[in-house]
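I have a structure I would like to understand better, so I am pasting it below and will then ask my questions one at a time.
A single protein chain has been omitted; all remaining protein chains appear in their positions.
In order of appearance the chains are A and B, and numbering begins at 1 in each one.
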Amino acid sequence: MIVNYGYTDGSGDYYIVIDTDKCDGCGKCVDACPQNVLELAEDDYGDIVVRVRDEVKSKVGYVCLGFNPGCSKNEVNCRSVCEHDVISHTW
Amino acid sequence: MIVAGVDIGSLSGETVLMRDGEILSYSIVRTGADSAKTAEKATDEALDNASISFGDIEYTVATGYGRVIVPFADKNITEISCHARGANYLFPTVRTILDMGGQDCKAIKCNDVGKVTNFAMNDKCAAGTGRFCDVMAEVLDEPLEDIGRISLEAERDAMVSSACAVFAKSEVVSLLRKGTPKSEILSGVHEAIATRVFALLQRVGIEADFVITGGIAKNIGVVRKVAEKVGMNPLISDEPQIVGAIGAALFAEELCKKAKHKDRSKSQ
Partner (left out) sequence: MIVAGIDVGSLSTKVVLLEDDRILAANILTTGEEGVVMARKATDEALRKANISFDQLEYIVTTGYGRKSISFAKESKSEMMCHAKGAYWLFPSARTVIDIGAESSKIIRLNKNGVVEDFVGNDKCAAGTGIFLDTMAKALEVSIEEVGELSLKHKEKAMISSMCAVFAESEVVSHVHRGTPRNDILAGIHDSIAERIFGMSNRVGIMDDVVMTGGVAKNIGMIKALEEKLGTILHVPEHPRVVGALGAALVARDSK
C-alpha cells in the first residue's frame, strides 16, 4: 500500500509518501529522524510498518525538514538509511 | 455468525449488522458529545431493526474518527481501509474512491478484493473540502443545498484563482461587487474545489470504475466538474453514509473467522 501522509494547502503539496509493501519494519528511519516524525506500527492488514505519527500528519510541512534544504544537508536522514527506498517527500 | 461494523464520524455514527456476508440491518444516528454513547445508540437501533440482541453479535470492528472510544469493539481499523472494503462490497468493479466530506477529502485506490493500494487524504486545508462550499454559500447568501443546482445555470465560469479559501472568499466578494451573476461565481467556486480534489485523485492515480461518496456527492455542481476532469462518470451510492460501517462489518467477519480458527487449532 502506498500511503500519502500530509496535505495540500494554498502554498503547495506536503506529503511524505510511504510504500508499505517494501517496508520490512527495521525502524532505522525512525531512529534517524531528528524531528521524531516517524514510528513503527501495525497496519490494518497486520504488517508492522513505518508510518507518520498522528500528531505530525497535519503539519508535516513544518515539522519535517524535508529534503530541500533541511534534512538534505545532513548525511543521515530517513531516506538515506532506508535500504528499500520506502520513503519519499513531495517538497 | 453475526458481526457488527460501527463507524463513528464527526457528524454521525452508523452501525451495520451482518450475517454471513449479508446486511441484516443498519442505523444512522447523529454524533453526540460522547462517542461511546453514540456507538451504543447506533448499535441498539440496528439491533432493534434486526430484532436480535446484543449477545448475538460475535465480533465488532469500529472505524472512523471516534473508533478508539467504542467500548465494545474487538478491534479498530482505519476508515480508509473500511471505506475501500465497503465500496468494493457495493460495487465490486470499483478501483478508485473519492470521499468528499464536510471537513476532509480522501482519495483511495483499491484492488479487486477491496484492499487499499494507495491513498491520500486532506483534512488540513479547508480549500479542498466541503467547508469551501459552506464558506462560499454563506458569502453568496444561498442555501448550501441549492448551490449545485444554481451553478448549472451558468454560461461560463467566473475566475476564482486563489487556492486558499480565505483569499478565494475575498475574490468572491469582489466578483459580487462587480455584478457577476451568482451562478457564474458558483460555477467558478465548484471549478476551484474540483481542481483541488482532482489533484488529490491524481496523487493516487485514477482507474475505472470510479465512485464518489460523502456529503458533497449530493452537490451536482461539484460532481459534474470532477467528472469532467476525470473523464469518467462516477458511480454514486444511494446510502453513501454507511459505506465505512459495511467495510468494518466485513473486516469483523474475517477477523472473527480467523479467531475461531485459532481457537480450534489451539484446542486440538
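As a working rule, contacts are C-beta pairs under 8 Å (C-beta built on N, C-alpha and C of every residue); 3 or more make two chains touch, one makes a residue touch a chain.
Just so you know, these numbers come straight off a predicted model, no measurement behind them.
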item	value
Visible chains that the absent chain touches, using the contact criterion stated earlier	A, B
Sole residue of B:Val3, B:Val29 or B:Ala126 that reaches the chain not shown, by the stated touch rule	B:Ala126
Hidden partner interface residues of subunit A, rising order	9-12, 35, 58-59, 61-63, 65-66, 69-70
Residues belonging to subunit B that touch the chain removed from view	103, 124-126, 131-132, 135, 162-167
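Operating definition for what follows: only the chains that are shown with their structure count from here on.
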item	value
Cα-centroid distance, subunit A relative to subunit B, in whole angstrom	26
Contacting residues of subunit B [partner subunit A, same complex]	77-78, 80-81, 115-125, 127-128, 162-164, 167, 196, 199-200, 203-204, 251
Sites on subunit A touched by subunit B in the complex	1-4, 7-10, 13, 15, 44-45, 58-59
